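Complex shown without one protein chain; remaining protein chains in place.
The letters A and B name the chains in turn, as written, and every chain counts its residues from 1.
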Amino acid sequence: MNKKIILVTGGQRSGKSELSEKLALENSDTPVYVATAHVADDEFRERVRIHQNRRGCNWTTIEEEIELSRHNLSGKTAVIDCVTMWVTNVFFKNGEDVKVSLDILKKEFDRFTSNKAVYIFVSNEIGSGGVAPNALTRKFTDLQGWFNQYIASRADEVYLTVSGIPLKIK
Amino acid sequence: MNKKIILVTGGQRSGKSELSEKLALENSDTPVYVATAHVADDEFRERVRIHQNRRGCNWTTIEEEIELSRHNLSGKTAVIDCVTMWVTNVFFKNGEDVKVSLDILKKEFDRFTSNKAVYIFVSNEIGSGGVAPNALTRKFTDLQGWFNQYIASRADEVYLTVSGIPLKIK
Partner (left out) sequence: MNKKIILVTGGQRSGKSELSEKLALENSDTPVYVATAHVADDEFRERVRIHQNRRGCNWTTIEEEIELSRHNLSGKTAVIDCVTMWVTNVFFKNGEDVKVSLDILKKEFDRFTSNKAVYIFVSNEIGSGGVAPNALTRKFTDLQGWFNQYIASRADEVYLTVSGIPLKIK
């Protein structure tokens, strides 16, 4: 098995997860789902449940909010859903410092993807709605954008989803 | 006349209406304009006026906020402007319930588009600006995104407009 990195990005409810799961099942009958969300409230738990119901029981789920590289996925096909939650967790754990967080994320990404596996990262486009009114959101938007660029530059394939339609942009 | 469903989506002021009207006039000299907006204030009335002035007097206008299927457009070419307003009206009429609203919208869509006509739906990309601070907006973003995916999956052609440039993505 060769190593392969795929990035699926797009707006909210644009079909990113569905595409990622489809791509995973084309590669493997028993894919791994890496859930990065910190499940903090009922609204979010409901979103998680909807996603889980769509996936079948042939999926293995790993919950990992920050240190993805603790998991060696050699030979596996994994969907990492999603980068935005991972970035959020690292950002808040590191005093909302963009520079420090970006550095940690890049290193973790490199370590995590060093094994031969198929990695399908799901991320969000969040910077096309105008400048946010508060500085914290602006900092997060910077961090998310820069890290998306980093992943895309290392990815073999990048997809942008629009209204459920995947556009292969790399 | 064969049935044809077209979706034109994009951000605010990206040229969606202009493209839709152009596509309509390529199909018919006497197109129908289905206005879904609930005209609630002067700011909105002004937007309506600008759109109407751009269209000529060869257009027939139907105002319909919710029940589009009441209108049989057999043999016609129609621009439905816009899906976002239609979704808004259904959402608020149904207690801001995403599941109920989505179900109603899908059924109405199927019923409305069951006749042989050219349907050009104008919708909005609203999920690329980061997560909204309030739950109601997040619910609406879910609903809009899922319904856009539904329309796109049934459409023969889908266009994304960016800075006035149409990208044919299906």
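Here, contacts are C-beta pairs under 8 Å (C-beta built on N, C-alpha and C of every residue); 3 or more make two chains touch, one makes a residue touch a chain.
This structure is a prediction, so every number in the text was calculated from the model and none was measured.
Chemist: Which residue among A:30, A:114 or A:149 touches the omitted chain?
Modeler: Touches the omitted chain: A:149.
Chemist: On chain A, what residues meet the omitted chain?
Modeler: Touching the chain left out of view, chain A contributes residues 7, 9, 11, 123, 125-131, 135, 138, 141-142, 144-146, 148-149, 151-153, 158, 160, 169-170.
Chemist: If you put the missing chain back, which residues of chain B would it touch?
Modeler: Chain B touches the missing chain through residues 10-15, 43, 124-130, 132, 137, 140-141, 162-165, 167.
Definition applied: only the chains that are shown with their structure count from here on.
Chemist: How many angstrom lie between the CA centroids of chain A and chain B, rounded to a whole number?
Modeler: 31
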